[in-house]
Each structure stands twice: as structure tokens, then as C-alpha cells.
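A single protein chain has been omitted from the complex, and every remaining protein chain is retained in its original position.
Right, chain A next:
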């Protein structure tokens, strides 16, 4: 208790002290003395002092936090922490944060990028990698839609800085970043092209470095390939880009004043040229490696491949610039010197390494690798040869390779042709070693080898057309031979086939110059082979690969358009029509129709092939037949049907189709077209899915207008008269009969051009036709649908009315025939009538009466029919006598029907009778 004791002592002491000297002044608790009068004011006043908060304690509610509970601000601060691990964690944290709150990124992207870019040249590898991942996976994809100009310019300054960093690693990484930017924002390359290429050039010059870190080098090179591939190097590419924009542009608009991309590139023409020698040097570093190493490892291969691709692109760009022939690209006095340096570098140091070949191993996979590299070298060579004619020896070497590559037996060549001895020795040595591996591989790799072959040979094909113009005729035929073989062998759906086709198009129908085939040229023989292969290909592809079909059809159309008249091409083209019969469809002997792929192709392909028909200098019956088959197919779109008619008619106008053939084509269409449903129902007529009667009406109109434009109507009529009568007598369905009658009426004039004999024949047919149509007329026409039905019937009657108007004799004969048909027995096989529907007698009488009634309703026809009162009354009498004579044989319903009909007719004739005196 010493403490308590002490305290108590103290208290005592205090109490003791409370003596005279120290008199305690008693005060009330809680009160303060008023300040002394002379007191100094020691109070210090200030505004609020804010102390920096401790992060743990700060208020974070409502802010976006990373997994570790840090805000964006804190994380950004931490990215510049001196500890690499903290920096890395901060970056990871940012990534995490943005993945959780994508909106944060959009709000703060400039701040974020400003902070992050400092880390591009970070000393720590892991930090850079993390940053790269962050940018790649989160930041760039999210900012893709925005205006990226300022964004990229923020980045680029730091990237360029990093590219000149002392540490080699950082520099390589910088190229990766640059690649990333270009990847997400391709136009940035054109803005910074000069600097970027300059930096690549610098790094590649330091040849001691690359062999150390091939992985990094590889990725940097991949970036270079990407950058260079943005250079315009091929006319075709730029054209296809431009094509996409058509149609959206406003006409008469001013061109935008912004410099176009290619204009920007014209300034940097020198840079890719500088790059070429550097790349060649770089490539040569690898050569000893290839020779010394047992296996060409993947990384070296990739590096070499990228280097070669870069050279290819750079050379392509240079050649493109030269071919464009723009003074801006050519400009400057030292251009010629530049050109010479590149060409000598390429010639002396680069092309002589060709062909690369495996010295040590025989595995398929590695062979493929060398093959790929060789193909790229060949590509560079072909670019180069478009620019400067190479020495013959070199050309020979490459041509040999190209020929063999096209034939697909590269491996054989490389082994046999080059250093055979050594290879053989090595082969013996290696055989044992690789035996197992090799045996296994050879089976599995043949397919992949084929795929590799296809993929890479593809890149050679676009050069073939130019190449064959340059080489001697001996080589020309060899290359063409190989090319034709490639074309024939590859599968119809492969991209190789498409590439072949486009090369063929260039060689067959060049756009630039007008070339007529020259039979002495080795090309000619192959051209003919290709032309003949096209229709077969079209049929082979069927509808499985519409894009291939489209290409083939387009090629055929071009061929048709550009085949000079009377040349052998025109002859070949005309012959194609026979092969195309199968493409359209063919009528088989049993009556069935075998439709070709045409029906199943999409509409644009159909249009292309229809357009091709126009360019046949003649179309004979056989082909017209198969086209007609196609037209009659119910699945064919009406649009295409009308296009076919239109094109064939133009073709006829140009004298490519015989008039008889043309007419019989039309008659076939109208007589064979299957209208469904067969019974006439106006309600469904407008519904395309249920009925195609509407289409058929349009078809009839189209055919009629074509016929009326054919020239002298009376001549056409004479040609048509017999054909149509023959067709009518074979009892076609009512729709087709109506169409044919319309055709006849269209060409006929008043008075009729029909011959006496045909009037008699026609009257027989018409009697049956009228009864059939009359059969469809409803008896009471109150209902709206019924009146619509009358309208339809009227459509069928109309051609007859025209005929009657033009030949009264026809009407008279038809009325007589109808009268005699009443009594005729329906069952008698001998009777020659053309009734198809109203078989029953009472129905027949009813139909006749309805027809007559309808004729009386039409004012114009009424005046004609009133001239034939005798015949009408005759019919009335026949009905009357029938009623009285055969009363016993009829049941009540039938009798009632006939009675009704009789009454109705009687009223009409009565009306007639009353009117007669007036006339």
C-alpha cells in the first residue's frame, strides 16, 4: 500500500500546508474566474486543420473498392510505389476494380491512363507483364468505342520513351505495348508510322540481342508484321475496302478534308525501304542456326517466319508505291539509290539462301516449316520480280520451286534436288534414330501437311497471272500446267479453289486490256480447260457452298460479256449452255423433272446465272427446255421467273433465240404452269402461300406484253394459232386455257385473223370452256365473296368475249354447240366435248344458263348476243324439250334445277324479245 499511503500523506501534507500563508480561497465548483484585467489573450484561432486520414480508418462507403478494399485513388498512388511487389499488386487491384465496376473506367480513363503509362518503362518485368495484361484485357476493350485519338497520344509518348530505354527487356516490351495499341486502334499506326518503324529498325540493328531472348523478339516481330500489314501493299485490298462504303455516301457531298490514310503513307515510303536491309541482316543471323541445329525449334521458326513476313510486307509496300507511280511516292533524287540498295541487298544476300532446307532431319513437321519459310521467300521474290526483272538463274530456281509447290510435292524436290548426297548420308544416319518417330508421324501428318500446303500455296496464287506474263513460254506452260493441276485437285469448297478462281478470272478476262485469245499461246490451251471445268464445278458444288457458286457464276458472266464475238472463247461460252442444262434442270423421259442446283441457290446467284443467259450468241431448244423446266418449278420465286422472261426476251430481241423457239417457250410456260388450288376461289387468290394464281396472272401479262413487242402481230399470230389450238384441244386446266386464249386475243385484231378451220375448232373448245367457267358462277350474287367470284369468272370469260366480238360466227357456232351439248350423253365415250367439270347434265344446263346470263349482264356483249336470239331460243327449246321428254328419268332435285335454269333463261329471252322491236 505504499502508494495509498503516500497519497494520504500528501493529503495530510496539503491539509497541513493550509496554513496562514496559503489560505485557501473557497470557490464554487464549475465557475471560472473572470479573466484578469491585464491577462494576455493566448487563444489561437485558425480554420479547420485537416489531418491526412489513415487509409484504414477513412470513410469508404459508396466508393468503388477492389477486392482488398482499396479505392482507385489509392491504387493509382500505389502504382508508383518503390516496391515492385506493391506496384504489381496495385495493378492487379486496378484490374480487379475495373472488372467489378466497368463504369469507373469510363469515368476516369484519362486519369488512369496518365498514371498507368508511367509503368510502361517499369524496371520490373512482372510489373510490366501485369500492366500489359491489364491494358489488354480490361482497359483497351472497354475504350474501344470511344474517340481514341487523345487516349493513344497519351500512351505513345511513353511507349516511344520505353523503346529507347537502356534495358533491352523494357525495349522489347515496349514493342509489345505498341503492338497492343495498333491492334486496338489501327489508324494510330499511320500517325506514328515513321517513328515506330524507326524504332523497330534500331532494335533489330542490335543483332547481339536477339538470339538471347527469342520469345520477346518474336512478340516484337509479330507487332512489326501487324504494323506493316496496315501499309497498303495490294491494289485489290484497297479496292475491296472502298467497295464497302458505297451506297452510304451522300451524292454531291464535298470530300472530307481529312488526309486519307494512303496519303499519310506516301510520306513514309523511305522507312520500310530502310527496314528491308536490317531485316535481311536479322534473318541471316538465323541461317547458321538453321544449319547447325538439329531441329528447328518453334521459337526460331516463328521469328524467322515473322521476319520473312515483314520483309514481304515491306517489299510489297515499296512495289505498290512504285506501281502507283505517284510522284509523291517516287519523289526525291535519292530514290533511285534507295531502290538500288534494296534490290542489291535482296539479290545478293537474301535470295541466295533460297531454298532453305532441312539438313539434318526428315520429320514431316520440320519439312513443313521449311516449306512455309520457302513459300514466304518465294512470295517476296514474286513481289520483287513485279518491280525489277530478276536474273535468269534466280528466276529459274524460284520458278522450279513454284511449280513444285503448286504440284504439292515439295518434300520430294527438296530432298532430291538439293545436296542429294549429303542428305542421303544423313538419311542413313538418322533413319534408325527417327524411325519410330517418323513412322508414327507420317500417317498422322499427311493430312495436316496437306492443310499446311493449302494454306500457304494460297499466298502464291495471286501472283500467277502476273508471273506468266513475264516468263518464257516454256516456263509459262509448266507453271500453268501445275496451276491447272492445283485447280483441278483442290476440293470445291476450299479457299484454295476460290483463290484459283480469282487467278483464273484475271487470266481469262483481264479488266485492263482487251485481249482476244491467241491459240498459239500456251495459255490458250489452259484457258479452254478452265472454261470447260467451270460448269462442272457449278454442278458439283450444288447448293452446298453458295459463295463458291457465286464466284463461278460471276466468272462465267464476265466471260460471256468479254468474249469477243466469233472468237474461240465465244464458241466455248456458247457450248457451256449444254453443260448448264443440268444446272437448271432437265425433264426426264418418264415425265419427272430433275431440278438442278439453280433452284436452290440464293437470289443473287440466280440473277447472275440468268444474266449469263443473255450472252449466249444462240440459245437452242435444249437449253430453253431446261430453263422452262426451271421456270415451272413451284419453288421458284416469281421475281426470278420474271427476270428469266425479261432476259430471254432481250436475248430474243438481239437475235439470239429463234422466233419459233421463243414462242414455244412462252406457250410451254403458260400451258404447263401448275396453278394451285385448282378450283377457282377468289378469296385465297391474293395469298401467295396458298395460291399462285396471282403469279400466273402476272406471268400471263408478262408473256403477252413480250409477244406484243415481238414485231408484226399478224405474223406472230399465224405462228401461234396452231400451237395454241393444239394445246387447247388437249384440255389443259381452265387457268392455262384462259392464259392461252388471252395470248391469242392479244395478237388478234378486229375482224379476227383466225382461219375458218380454226374458228370451227375453237368454237367446239369454247363451248366446253364456257360451260366449265359457267359452272363456277354462283346462282345468287348477294354475298360479297360471291360477287368477287363473279369478278374472277369474268376474268375467264373476257378473252372469249373479245373473240366473239371479233368473229360473230364463232359465237354462233359456240352457242349451237352448247345447245347440242345439253342433250349429249355425258357417259358416251365417243362424244367429243371439252367439258372437264360440269359433267352432270343438270349442272351443265345450269352452267350454260349462268354463262348466258352473265353475257347479258355485260352491256357490250349483250349487243352482240342479242344478234343471236335464234340460237338462244334454240337452247331454251332444247331445255324445254328435255324437261318434257326425260321427266321420268330425273329425280326431283335435278328437275327443280333444270326448271329454275329454264325460268331464268326465259326471262332473259323475254327481255330480248321485248327489246327486239326497239332494235
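We adopt the following convention: a residue touches a chain if its C-beta (ideal position, glycine included) is under 8 Å from a C-beta of that chain, and two chains touch if they have at least 3 such contacts; residues count from 1.
One rule holds in what follows: contacts and distances are computed from a predicted model.
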Legend entry - Name of the absent chain as recorded in UniProt (options "Proteasome subunit beta", "Protein ROOT INITIATION DEFECTIVE 3", "Dehydrogenase E1 component domain-containing protein" or "Alpha-1,3-glucosyltransferase"): "Protein ROOT INITIATION DEFECTIVE 3"
Legend entry - Touch with the omitted chain, as defined above, among A:646, A:840, A:858 or A:894: A:646
Legend entry - Residue among A:565, A:859 or A:892 that touches the chain left out of view: A:565
Legend entry - Touching the absent chain when the full complex is considered, from A:74, A:96, A:607 or A:721: A:607
Inset, instruction - Check each of A:557, A:747, A:821 or A:908 against the chain that is not shown and name the one that touches it. - result: A:557
Inset, instruction - Would you indicate which residue among A:473, A:495, A:705 or A:863 is in contact with the undisplayed chain? - result: A:705
Legend entry - Interface with the unshown chain - residue positions in chain A: 242, 246-247, 249-252, 511-514, 557, 561-565, 607-608, 611, 614-615, 643, 646-647, 650, 653-655, 705, 708-709
